[in-house]
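One protein chain omitted, others in place.
Chain nomenclature is as follows: A, B and C, assigned in order of appearance, with residue numbering initiated at 1 for each chain independently.
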Amino acid sequence: MGSSSLPDRTELKQFYRRRGFGRQLGFGDSPAIVVIDFIRAFTDPSYDVGSDFHEEVAATSRLLQCARPINIDVIFTTTAYHEGEREARFFHDKVPALRDLRLGSPAVEVDPRLSPLPTETLLVKKFASAFFGTALHSQLAAGRIDTLLITGCTTSGCVRATAVDALQYGFRPIVIRDSVGDRAEAPHEANLFDIESKYGDVVGLDEALSYLRNLAKRSRVASGVPAS
Amino acid sequence: MGSSSLPDRTELKQFYRRRGFGRQLGFGDSPAIVVIDFIRAFTDPSYDVGSDFHEEVAATSRLLQCARPINIDVIFTTTAYHEGEREARFFHDKVPALRDLRLGSPAVEVDPRLSPLPTETLLVKKFASAFFGTALHSQLAAGRIDTLLITGCTTSGCVRATAVDALQYGFRPIVIRDSVGDRAEAPHEANLFDIESKYGDVVGLDEALSYLRNLAKRSRVASGVPAS
Amino acid sequence: MGSSSLPDRTELKQFYRRRGFGRQLGFGDSPAIVVIDFIRAFTDPSYDVGSDFHEEVAATSRLLQCARPINIDVIFTTTAYHEGEREARFFHDKVPALRDLRLGSPAVEVDPRLSPLPTETLLVKKFASAFFGTALHSQLAAGRIDTLLITGCTTSGCVRATAVDALQYGFRPIVIRDSVGDRAEAPHEANLFDIESKYGDVVGLDEALSYLRNLAKRSRVASGVPAS
Partner (left out) sequence: MGSSSLPDRTELKQFYRRRGFGRQLGFGDSPAIVVIDFIRAFTDPSYDVGSDFHEEVAATSRLLQCARPINIDVIFTTTAYHEGEREARFFHDKVPALRDLRLGSPAVEVDPRLSPLPTETLLVKKFASAFFGTALHSQLAAGRIDTLLITGCTTSGCVRATAVDALQYGFRPIVIRDSVGDRAEAPHEANLFDIESKYGDVVGLDEALSYLRNLAKRSRVASGVPAS
């Protein structure tokens, strides 16, 4: 087996669609945003596990600017560990670079360009999925959220794992293509393809912004406030 | 971005390793085997969602023949739903083909070539991961299993999701390359690459068989039975 | 320590309230009903683990009669095991009577007086909580349920565990006093007290029926159908 079949991803998409895969889920009525692991260790290229994600961080920033005034839940995640390596033993064995992500260190702080607010939840996770070992699903269910807008890094790691779990836990996963990044292009594209085929929608930033603006308009109409 | 970078997966692998990814986990002392969704609907090409996995099923069969006499836990999964579509709403919206997987129908029976025993657990799952919405992790923990040998289909779907969760839940995921299959080569390879880089080991059938034979030998030695 | 302080449960309630416990949650907008383990083995006194719950089953039946016409989700649970006892090892060690609950046997069928419909979910659980090892939370979240009406048995076992989990997973737990039963009075009352103090509301059947009737009226008004 090889990569020879990859150039024809369009063909593969058609093959999937004929078999009943890859329908559009669409946006729901009540979204939340999760910003996955946009922490210094991953967004600052001077760290071993870091990359240059300045475009993806900027796109996420634009999304947050649109979401915060209309009171959309924003949830940040970080990956961080106590000393002693008992919390995620096999993950650390597989990816020794994770051992540097110490709780309390600057490496695990959310990228300051995103300026998290004190009322925004910060989930400390230990593994790939933002749902694993956290109460994210509980917060979403209690808030009657039906749509999870997913941003962050990396597409082939924590973003993919979170998209799969969002679907499993009962929410519409919508990955914002411009706001998710990876260390390499091939896994980035391959994982967006899998997500779109089987787990969630993949949309551009503009589409997500339009959706949020329409939600805001609708809620102003519902509450009798004239649109500006 | 495109698939142009994929031919150099070797290069990408080296890039990852330099950054502290993709170390070998190795086999543990106490394995279980999970056979994911090798059910008629997926292994019989006459079904819409079916493919020809006769080689992968045969490889899985050889693994089971080696494992059963030495009392290794074998767990089968199927994906099956009640009428009414309330159990996995967004998954069904995304992949309408799943609606045909009715509880009690032949489509959701384990492929008879694998002849599951009445003492082997059959998990009925609703989503991709064999861990989601099942007590698999509980059974593994109570059995003090440390290694999960993963077979089944599809590599880019339930196998990947199960490998990620196995790591998250605290077990060594070992995917047996010859025993996992996909509808298309590109996603198969791309997902094995991701798994090997970040979540588990990917080994050949022969390596898995040697491991099981050594376990058997060790346990005979420990119990004073001469090796045959 | 002894049971001497129990007669003054009213006093204890006041003590708790002064400390900020035991507020009323209230009903939400979108309920589902879970019927926990009203299976032959538990509701037929001729089984070792059975009791006479005919009043509680009748009260549950009245609830279902009110809920079904207005399309409220009804979820049944049963507790059932494969041969071989690998699924719930320590639970079986603790409560050997559970070993008789074999998958496929009449013992684990839902009490026929409740006549489950084919479109109503039947969850096969292995432990106490209806949420553990099942996709119940996912179904509730995807259905945007905010309130879980809890009936079944036993109050000090699966009902309590499910009420605690309902709160944890992000739903309002409402236990219907007349529809939950136990093998003995003291644990029944002690657990309703704990639930009311810390996890959910405990209401009478009449209150639950009024709530459902009001929901039905509201939805008729909303859809322009005149109330009968």
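What we mean here is this: a contact is a pair of C-beta atoms (placed from the backbone, for glycine too) under 8 Å apart; a residue touches a chain by one contact, two chains touch by 3 or more.
As the structure is a computational prediction, the values presented were derived from the model and not from experiment.
Touching the missing chain, out of A:88, A:153 or A:212, is residue A:88. Against the chain not displayed here, chain A makes contact via residues 73, 82-84, 86-90, 118-122, 124, 126-127, 132-135, 138-139, 142-143.
Although one chain is not displayed, its contacts with chain C can still be listed: residues 1-7, 9, 12, 15-16, 19-23, 25, 48-49, 89-91, 93-98, 127-129, 132-133, 156-157, 160-161, 164-165, 167-168, 170-172, 183-191, 193-194, 198-200.
Residues of chain B in touch with the missing chain: 135, 137-144, 146, 168-171.
The working rule: only the chains that are shown with their structure count from here on.
Note: the chain lying farthest from chain B is C, by mean C-alpha position.
Centroids of chain A and chain B (each the mean of its C-alpha atoms) stand 26 Å apart. Within chain C, residues 135, 138-139, 142-143 each touch two or more of the remaining chains.
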